[in-house]
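Missing here: one protein chain of the complex. Every other protein chain is in place.
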Amino acid sequence: MGDAFLAVLQVGDATLRVATPLIFCAMAGLLSERSGVIDISLEGKLLASAFAAGCIAAITGSAWLALMAGIAVSVSLAAIHAFACVTHRGNQVVSAVAINFMVSGLTVVLGNAWFRQGGQTPSLDATARFMPITLPLADTIRPVPVLGPIYAELISGHNLLVYVALAAVPLTWWVVNRTRFGLRLRAVGENPHAVDTAGISVTLLRYRAILIGGALVGIGGTYLAIAQNAAFGREMSAGQGYIALAAMIFGKWRPWQAMGACLMFGFLDAVTIRLQGYDIPGIGEIPVQFIQALPYVLTVVLLAGFIGTAMAPKAIGVPYVKER
Amino acid sequence: MSSSAPYVPLPRWVDVGVLPAINLCMALIASGLIVLLVGENPLEAVRWLLIGAFGYEEALGYTLYYTTNFIFTGLAVAVAFHAGLFNIGGEGQAYIGGLGVGLAFLAFDSILPGWLLVPIGIVAAGLFGAGWAFIPAWLQAYRGSHIVITTIMFNFIASALMVYLLVNVLIMPGQMSPETRPFAEAALLPQMHEVLGWFGIETARSPLNLSLVLALLASVGVWAFLWRTPWGYELRAAGQNPRAAVYAGIRTRRLIVTTMCISGMLAGLVAVNEIMGVQHRLILNFTAGTGFAGIAVALMGRNHPVGIILASFLFGVLYQGGAELAFELPRISREMTTAIQGLIILFSGALAYMMRGTLERAWRWLALRFGGVAVPAEGEDHG
Partner (left out) sequence: MTEGETVTGGGVAGAAPSPPPAIEFRDISKAFGQVQANRAVSLGVPKGEIHGIVGENGAGKSTLMSILYGVYEADSGEVLVNGKPVRIRSSRDAIDCGIGMVHQHFMLVDNFTVLENVVLGAEEGALIESSIEKARAELARLEEEYDLRVDQDAVAGDLPVGQQQRVEILKALFRGAEVLVLDEPTGVLTPQEAKQLFRILDALKEHGTTIILITHKLREIMAVTNSVSVMRGGEIVAVRRTQDTSEEELAELMVGRKVRTGERGEAREAGDVALKVGGLTVRDAQDVARVDNVSFEVKAGEIVCIAGVSGNGQSELLQALAGIMPLNNGEFEAMGRSFSPDHPANPKLMRELGIAHVPEDRIRMGLITDFVASESAILGYQRDPSFLNHMLYRMDYLFGHCRKLMENFDVRPRDPSLRSANFSGGNQQKLILARELERRPDILLVGQPTRGVDIGAIEFIHRQLREYRDAGCAILLVSVELDEVMSLADRILVMFEGRIVGEVDGRTADERTLGLMMANAHEGATDRVTEEARL
């Protein structure tokens, strides 16, 4: 019994760790898409910021400088995206695909040229990383039945960025629902003409949403390279940007629901490893690939309107042109 | 004539020729800067690239072998684009096309003769690719799901499906690596050096096979389809102006589905080149990003078969030469080609019209300065 409980906690723990970059990306995608700009470049920005953080951490040995570099690179890419599809009204999907390609190639090229480790960055010491933090009293409370292990195993012992991710969700919710910026953001994704005639600049608003999203992805990328892992590895984002996009759609463009979807997808990932070679009574062995594909399948099913409806912001994907 | 500033529209050759050339140049200049950043000489890099692509006997064969793949996926993206659809799922469609070939050959290659197997393989590749595109297309047409998102999701689903099948179902018994048994000789496409050998032309061995001919035929076919048949006419009409398409009695939903199936079929044909022409068995990840590269190819080739063949060749040079380049200049990795693709998509796609304003101003200046340029009548439609 105790073992089973501990195993559950460990799965929960792993879920959180896997879900962290997804949460950052999902919140970023949410901001961008609520403003009316499709963001398929989450994947590219995530990979780029992971690379930047890995490089800077390796060179300077400072996790904080690495974080700043990760954010800076991701924000720059977001700026390119905004420049192409807000200023020049380019195709939002094309622009994002371009960014994903550039990053996928450049991270390996630059990594190889600078560090000569086949696209990897050098492994980092603990001092150059964000390391697990033991929350106060974790060890004292541990013996307390049920609550103790939950606190010590599940809640305590993550690195700072995991907690930042968890904080980013209520923060995003608050910004979207309680602030002037959020009000305008929600409006511009639904009806940019209403925003424009209310005397607010559509361009500026979209730029801000996209850039803030860039910063969030930057933290996510940093997490990948110097918190969850101890170095940048080629293609280490491995489709997580797309999963986050799916999670955001699955969460119907709302912060809490999107986080729920991230945790669900993270959970699927965490149990995959445990389920391998395991026979579930009555079903038999579930193929790993089935669970891996599940987030995508679920998202498609949702988009098809078979489970509830996913209403995207109305003005999404359409460059704003002042009428008349 | 009127009080407003004279408006001089750009002539077509500037729009179709000069503007894309400028965009491509910007992408290449940016690539050069990256080479500089890495600490190599861009001109040196270009030299090795060209040597790699053309410099020795079998090089051209390799270049054209890559070109073949890009033609298929470029056409796939372009056909969808003409109907106003963005098919990002070429990668998955090509992958599933491979599954079609694999299943067909595993089932029939011991019982049917070669002259029947080859067409069966081609048809299977196309059908499976089309099938994989059918679902997102149907969802877009009848359930309103965003085709970009669903095709992305289908790439991942295809990938998971193929891993599962190759690891658990189709794997050759008694073998560790996840791949099928080799197919019968008769089921394979002849290599180009063999074919040329029949005509007494001696060429070096390379993976280039008869698929190139199929790709060129497909290009002609796509061109004829788009610009010479009523179906292509309706497809383009719906992409250009959906309201006019309705006026013209075109059933747009059905059109979305058929267009995507054609697009998926073209992407699926990548498997003909890779599986029937080169690998001779079904393996993991044989598409290796070809499907995605099709986006860059189509954008660069302006969605026209001629442009696509040219762009595919350029990309073939990049891929094949890139391997040589990475070997000779170790600071530059093969992935440079991916980065260049990205830059091309950015400048030829997302920022395609960034320079148009400047070009228009320059043209107007030239027109006024040197006169003699007819200023066409201004249309009275505005707003």
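By written order: A and B. Residues from 1 in each chain.
Just so it is clear, a contact is a pair of C-beta atoms (placed from the backbone, for glycine too) under 8 Å apart; a residue touches a chain by one contact, two chains touch by 3 or more.
Because the structure is predicted, anything quoted here is derived from the model rather than measured.
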Option touching the unshown chain, where A:Thr127, A:Thr179 or A:Gln276 are the choices: A:Thr179
Absent-chain contact - pick from A:Ala63, A:Val86 or A:Ala187: A:Ala187
Per the touch definition above, residue among A:Thr60, A:Thr197 or A:Gln276 touching the missing chain: A:Thr197
Touch residues of chain A, complete complex, unshown partner: 178-184, 186-187, 190-191, 193-200, 314, 322, 324
Touch list for chain B against the chain that is not drawn: 2-4, 7, 9, 12, 224, 228-230, 233-234, 236-237, 240-241, 243-244, 246-249, 376-383
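Keep in mind that, in the parts below, only the chains that are shown with their structure count from here on.
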Footprint of chain B on chain A - complex, ascending: 38, 40, 80, 84-85, 88, 90-91, 93-95, 97-110, 112-113, 116, 119, 239, 242, 245-246, 249, 287-290, 292-293, 296-297, 299-300, 303-305, 312, 324
Complex interface listing, chain B residues touching chain A: 34, 37-39, 86, 88, 136, 139, 143-146, 148-150, 152-154, 156-157, 160-161, 163-164, 167-168, 292, 295-296, 299, 330-333, 335-343, 345-346, 349-354, 383
